[in-house]
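Input: one structure, supplied below.
With one protein chain held back, the other chains of the complex are shown just where they sit.
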Amino acid sequence: MTISANWYLLLAAVLFCFGLVGVVSRRNILVVFMCVELMLNAANLTFLTFARQQGTMNGHAIAFFVIAVAAAEAAVGLAIVIAVFRTRGTLWMDEVSTLKN
Amino acid sequence: MAHSDAIQVAQPLLWALILLPAAGALVNGFFGRRLGKGNVALIAVGVMVAAFAVAVFAFFQLFHGEHGTVLRAPGDVWFRVGNTSVSFGLLFDRLSGTLSLVVTGVGALIHVYSTSYMSHEDDFGYARFLTYLNLFVAAMMTLVLGDNLALTFMGWEGVGLASYLLIGFWYTDKQKAFCGRKAFITNRVGDFGFLIGFFAVLSLFGTGDYAQLTQMAGKLQGGQLIATGPFAGWTVTAALTLATLGFFVGCTGKSAQLPLYVWLPDAMAGPTPVSALIHAATMVTAGVYLVARTSFLFALAPASMAVVTTVGAATALFSALIAFAQYDIKKVLAYSTVSQLGFMFIGVGSGAYFAGVLHLVTHAFFKACLFLGAGSVMHGMHEDTDIRNMGGLRKKMPWTHLTFLVSTIAITGFVVPLSGFFSKDAILANALFAHNAMSDAYPWVGPLAYVLGSLAAAGTAFYMMRLYALTFAGEPRTEAARHAHESSPVMWVPLAVLAFLAVVAAVLGLPGNWALGELFGRFTHPVFAQAIATAHVEEHAATAWPFIVAWLVALVAGGLGYAMFAGNLKSIPARFVEVFPALTRFAQDKFRVDELYQWLIIRPLQVISRFLWKVGDALLIDGLLVNGTARAAMAFARLFRTLQNGDVQRYAALMAVAVGVILWTVLGRGGN
Partner (left out) sequence: MPTVSSQDVLALAPVAILALGGIALLLSEVFLTSGKRGYQAFLTVLFAATAGLTAFGATPGKVFAGQATADAFSAFVTITVSFGLALAALVSASWLDARGAERGEFYALSLFAASGMSLLGMASDLLVAFVAIEIMSLSTYALAAWMRRGKKPAEAAFKYFILGAFSSALLLYGTSLVFGATGSTLLSDVARGPLQAGGSALLSAGLVLVAAGLAFKVAAVPFHVWTPDVYEGAPTPVTAFMAAGVKTAAFAILARTVLAAYAATGGAADSAFPRVLAVLALLTMLVGNLFAVPQRSVKRMLAYSSIAHAGYLLLGVLAAGLPAVRERALSGVLFYLASYTASAIGAFAVVGALESNGQPGDEPADAWDLERLAGLSRRRPLLAFAMTVFMLSLAGVPPTAGFVAKLLVFQAAVGAQYLALAVVGVLTSALGAYYYLRVVVYMYMRPAAEGEPAGVTSPVLSVALAVAVAAVVVLGIGSEPVASLARAAAAVVR
């Protein structure tokens, strides 16, 4: 039985929300980062679903682009995370709040 | 257009007239201290001479073509507001050309004079003085050359600033600084009137450009009704009366007429070259220039013409009377300036535009000469200005004496070939005999102006001869006078040049219908043609008797003046003071006008402002609005401060919440 597109969309939306909540609440920097990636992938899933629905190749091509960009983002992001780790010795989110007000 | 002058574009030429003095001001302003007095003087005088040369060159361009030429430097648009655009253009026609020559020429001479007069200042003060002088000339040239009201106003404000800086030049003396402030503030009041006029013109015509205005005004009739805009339902005459009266209020400020003349006598606190350049020859004539420039607007408003004429005449007489009792040499000359400016306004107010401007030119020569001469006298008398301490200086300071005498005769007009006679009497004769829109509407104005003007002329002769007599004639009355000495040639050569010009300029105003007759009138005719046509100023036959009467009056009054203070009637002034002590004191106190203003305007303002301070400001505004707002802002800030606490996740949460709220707004409430 074919699963209707709407379920995929719902899944993607749920993943997105999980990612969002994770970004807001998790205490480990790497986990937060992973949640951001989750959000990006939710968007990817949405693209693919709509592409399937519309029958064109556009959405698929877009997904490739997104994957490439996400990879680059991950590279830079992890480098920054390393820099943070080197200056603080920990990956605890609470440590990263000296700049304020 | 009433005149068919060809138009020539001459951009760099005209801009040089403004930029040369401006460059001089910049260089001397920034580097003056390091350059040393010699270089500073060289630069300051150099740019002035260069500017004068350019002005002369440009002036000769005006004579090309059969009907002469007008030089324009159309500029880029400066800014645009709605449909109105203001541009940077310059206009050099016969009127602004004449004034350019006067400003740069007399200005150059005064700059030369200043290099010696101010030489005892320290390097910084010297450079500062010459910087301000150059700045003034740059602003004055902007005023004169601007081809639209906005640029003229820019120059108007610029000369006001320069005047403030120069009057209060010795600002460490509180009194002198106060005089600078008084000048600036009084001028500001006048400027408010200018702006009203400017805005009225803008809303009536949509532009401030003189050429366009001339064209548009030429198609209007006085009685026409205005259809649209803020003046809807008004007649053209009524609207233009409002506009031109606004301009004239500005003129009473800048050109020291009743009631805003009070700053000019106090402006004598500044160095004498300043009084000569700004408060005699150029800045104060800006008002006369403005009326001449917008003559085509005044011509459509006979009521304004009447106001200008009457105020000019009244001022002329009023300040002449004050001058009778002054003992400060500069103050006498200051009141004389106010009085002569009154004459100029009679001229441009009553349709004799050329006569008013001609008097502007001749006055520049002899008044500058008189002021510079006074400066020379002050140098010789160690900065004493009280003429009671002088006397007999004709033997001690021959060149100063000679030039001063020539200029005095020029201003009084009792030796006929000197210029002041012709310009002044052309004004008065025109006022009496004029047939134009103003005389049709208000037939009493002309004769009134004639009477008051003649009395003022008599007064002029009297107090100038008094001044001459007390300063130069007779015997020295004090030690200082006995030890007085002539000034350096750098100072008296400009005096000589100015005196020479005062004599020679007579040729511009000779009356009559012959080759040299009414030279200036015919020369400037194209500029004023439209105004003359609109106000249907009619030519009148030149008769000799007004001139003869004027000459006799001047002779008698002048003779009396001389006799009473240096001649055989010396006892009369003392008797007069005995018999009329109160009157004398009243005149000496300048008719108590300053005190009147203090009581009428300044004290009530202070009372009101103290009330507003205690109640309005402290209580309402400070307590309620300011502190209340601050408290509200702090509460607002405290709320946000909890959000901006450095925690990334709180930031992300805030953003997520915001997105949620916006989504709800856009989707939920039926928004599309």
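Remarks
Going by the order they are written in, the chains are A and B; count residues from 1 in each one.
Operating definition for what follows: a contact is a pair of C-beta atoms (placed from the backbone, for glycine too) under 8 Å apart; a residue touches a chain by one contact, two chains touch by 3 or more.
Keep in mind that this is a model prediction, so the values were computed, not measured.
The omitted chain makes contact with just one of the residues B:Ile185, B:Val507 or B:Leu643: B:Leu643. What chain B contributes to its contact with the hidden chain is residues 76-80, 633, 636-637, 640, 643-644, 646, 648, 651-652, 654-655, 658-659, 662-663, 665-667, 669, 671-672.
Residues 9, 12, 16, 19, 23, 29, 32-33, 36, 39-40, 42-44, 46-47, 49-50, 53-54, 56, 58-59, 62, 65-66, 69, 72-73, 76-77, 79-81, 83-84, 86-88, 96-101 are the ones on chain A that touch the missing chain.
Going forward, only the chains that are shown with their structure count from here on.
Contact residues on chain A toward chain B in their complex (touch as defined above): 20, 23-25, 32, 93-94, 96-101. Across the interface of their complex, chain A is touched by residues 641, 644-649, 652-653, 656 of chain B.
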